[in-house]
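The complex appears here without one of its protein chains, the remainder shown in place.
Labels for the chains are A, B and C, by order of writing; each one numbers its residues from 1.
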């Protein structure tokens, strides 16, 4: 079956989210993560312009909380996560600290990357989450991490998150081909939000699901409504388990939607690339609202619980802002050290210095054979 | 159904080639082209080493005559043909002259490219055939030619020939995606000869046909035994007609086999990458032998006809050698003119010279917005 | 004379080229959207239709190959890359195909493809949105490379590229887009390989590349007050390169400085200094000087950006030292 943004809207408001049989701890954690991510993004959006202190492009992910939330529960500290430009959800999913994220956006020395990277190129190596703004580039690297894991024969996995446009880059298919041939422990998550900046998918790709194209390479796939966090969690859980068990890669295509403009806090609706109806539909059927309704209805969570959570989250956010604002700007401009390592500990241990031998120049160059 | 080299051998010697209902002129032309290409390659192989005068890498295509033969009948002078490194069949298929091919291999001024390109980078612009040795590169350009044709709204088409390894390059999938989205008048022919130099396809690609992966992008495909020239001709005819009719791209995967080593006249069987049995099977079931048997059996052609053809071809080959050997080496080393055009006729016609205006430097640099 | 800013001058050049010749097409991500690539493609799709102004999938590699193939069929494609960093996916198509097509065909086939590529700068673009690899592309035979500093030049060079016979790359720095200049309304050309002397002077030849041109002119104005009379030369194109104008100037001033918005090591500034010294090496009154970016990727943080990109004062101070003066304190 081909799923699409149109098809999802045609079916009308989503009523299939079911928490039956799901343990409450997991549900609460999923909810909490989504709420935290949402409030974090909204707070950043509010703060972005007034003082113009976050001087870097930010691709907000409001509306796309389900995938990061699921990953936050499924990934272990040792696993690797690779993200594209829309990075905050993935960053937090891997347990990287919010205050270092904020400080990075403020360009501060205490930022995740000391202010070198910003939102679109952020990484937190200690948490094994790595990003970058060149489409599909981090995804190729994820395959490499999977390859390394396979060679080292550990039970780690590598996960990579991207948008649907990443699949237009050739390296995406090289990565899929290689992951399939080697049966690598990699999970590819594609958050299909229909647009590449302002260009809709149908202008850039043939009809049909991306997952059907990936499946033709012998990679297992799942295609689903990506705002149903329960379905997303279940699909990713299976994918993660397969990867961990050495059963090879999985590709998950999750249909979702971003609320904001492509980049920055403003909306970009004046461009006229999407309709108000479309936006409204997806806002109504956002992953938080869909789950929340069930949690409230079935008494897993109360409005009071939500308020408590929100207060706790807001405190974390306030702390992160305070941390970011109080931190100094980087003084550091030792360009050489930043770009090349000042030391070579392994070479020092394994190799010996040696006096240069004397080369005799009176020799013929190789005359290459016919090829 | 998945076709493969193993499956083809499992079925035993091929007995399905049928010329029923095919007009004799076409059959004779197909046969003649294949014989001509075969004898041309064998003659080059014989001549290659004794004097070492062809000082460039050559990827011979003995055993892979069916695709070029079919194209030679289907393409018009105005159509575009793009070839990979194994170029001679495609070069001749587009009606480019044999003597300029030979002179190019000899590095002579009278060569197709004045000795600049050699076998692996050859082109013959007057005949609209273009090659190059970087895998899949020419294929992307073919898609561009198809795009240009579509914009100009002519009835031309663009065809590109490559091996199965070209489909491992990312640009191949970008090209397929784009050709599909725009429904371009392009025919992709993949001569699947199982090997990339010495590496078998199963080490590099997942199981299943390449055509099934391409089909997932919404491109029509054909998968067939590529040494049955009648089947190859029919499939390509349909593909060419579709393209000409504006019905979009087709991908044809033709299973075939090269007799020689990957590059150069010697075989490379000492590497041990393929078995003597495999080679023998494919030699027995080569496109020329399979067609010849039917033509002889059904009296379309006699041994005497063949001898006459061979004599005529051998004369053409002898002339081409004589031409190549008698031609002078290029004297030309005006590097600048070779790399940049010495004139700009269109700009001269459309644009006017103008005295430079005065720029005022006392302005602020743009302060880019948030993105 | 009428004034236009750099972005609008590009827009006008594209519109005029498309009017002058039906074979001119524009391809690139979002070129047909209202936002219009910093205003440079705005309105084109309305005027010339969706066939001649086409959005492209996020497939930079086949985009370049597509332009090449289309040019064989007689079109004159203009590609647009929003950042040079994105274009790196298509380096194979540029270096192995586009730049060597003419050579490899022995001059029988030409591929007039124009690649517009924008260099990001400021507002924390960071390391993957700000590369200026003009030195790379100037190293490639068979590719013309322009790096226009003014609205006047970008219009003339863009038209000249579109209607020339060689593949050409126009490198546009984002910081220049808002700058105004006199821009004639007609379809004029600025030729490749012709530097322009933007200010006459006798004490020092200061060659400034691209976005460094306005800065060089401001510095020259400043230092004139301190008695250093600087000749500012803008090469405008790197391939072909006008070495004569520079050498003639240096033969007169006996001093050379080059300001280049690329990384120091392997910069085109080094190329200019080397060439000049190969001709005039024994006649120089001072060692030549290069002002470049440090050998480092671009930091995001505005605090580090401020150190990373040379300022007017940095350039002025390097020149002061060359003349044995005290450097001025950098205004913090």
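The rule is short, and it goes like this: contacts are C-beta pairs under 8 Å (C-beta built on N, C-alpha and C of every residue); 3 or more make two chains touch, one makes a residue touch a chain.
Everything quoted here is computed from the prediction, not taken from an experiment.
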- The omitted chain touches A, B, C
- Query: Which listed residue (B:271, B:289, B:318 or B:367) would be found touching the missing chain in the intact complex?
  - Reply: B:271
- Of C:100, C:187 or C:303, which sits in contact with the chain we cannot see? C:100
- Note on the structure: Across A:140, A:261 or A:287, the one contacting the chain not displayed is A:140
- Touch assignment to the omitted chain, from A:114, A:161, A:249 or A:287, lands on A:114
- Across B:55, B:76, B:283 or B:308, the one contacting the chain not displayed is B:55
- Message: Applying the definition given at the start, please give the residues of subunit B touching the unseen chain.
- Response: 55-57, 104, 107-108, 111, 114-118, 120-121, 132-135, 165-166, 168-171, 196-199, 203-205, 268, 270-273, 329-330, 332-333, 335-336, 338-339
- Even though one chain is not shown, subunit A touches it at residues 80, 112-114, 116-117, 121, 123, 125-126, 128, 130, 132, 134, 137-138, 140-149, 151-152, 156, 158, 170-171, 174-175, 177-178, 181, 335, 337-341, 343-347, 350-354, 356-371
- In the full complex, which bits of subunit C touch the chain not displayed? Write them out. 85, 88-89, 91-92, 95-96, 99-100, 103-104, 126-128, 131, 133, 135-136, 138-142, 239, 241, 262-263, 265-271, 273-275, 277-282, 284-290, 295-297
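We adopt the following convention: only the chains that are shown with their structure count from here on.
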- Item | Centroid distance [mean C-alpha coordinates] between subunit C and subunit A, Å | 35
- Message: So the centre of each chain is just the mean of its C-alpha atoms; given that, what is the distance between subunit B and subunit C in Å?
- Response: 38
- Any chance you could list the residues of subunit A touching two or more other chains? 55, 57, 168-171, 203-205
- Two or more partner chains touched - positions in subunit C: 56-57, 59, 61-62, 123, 125
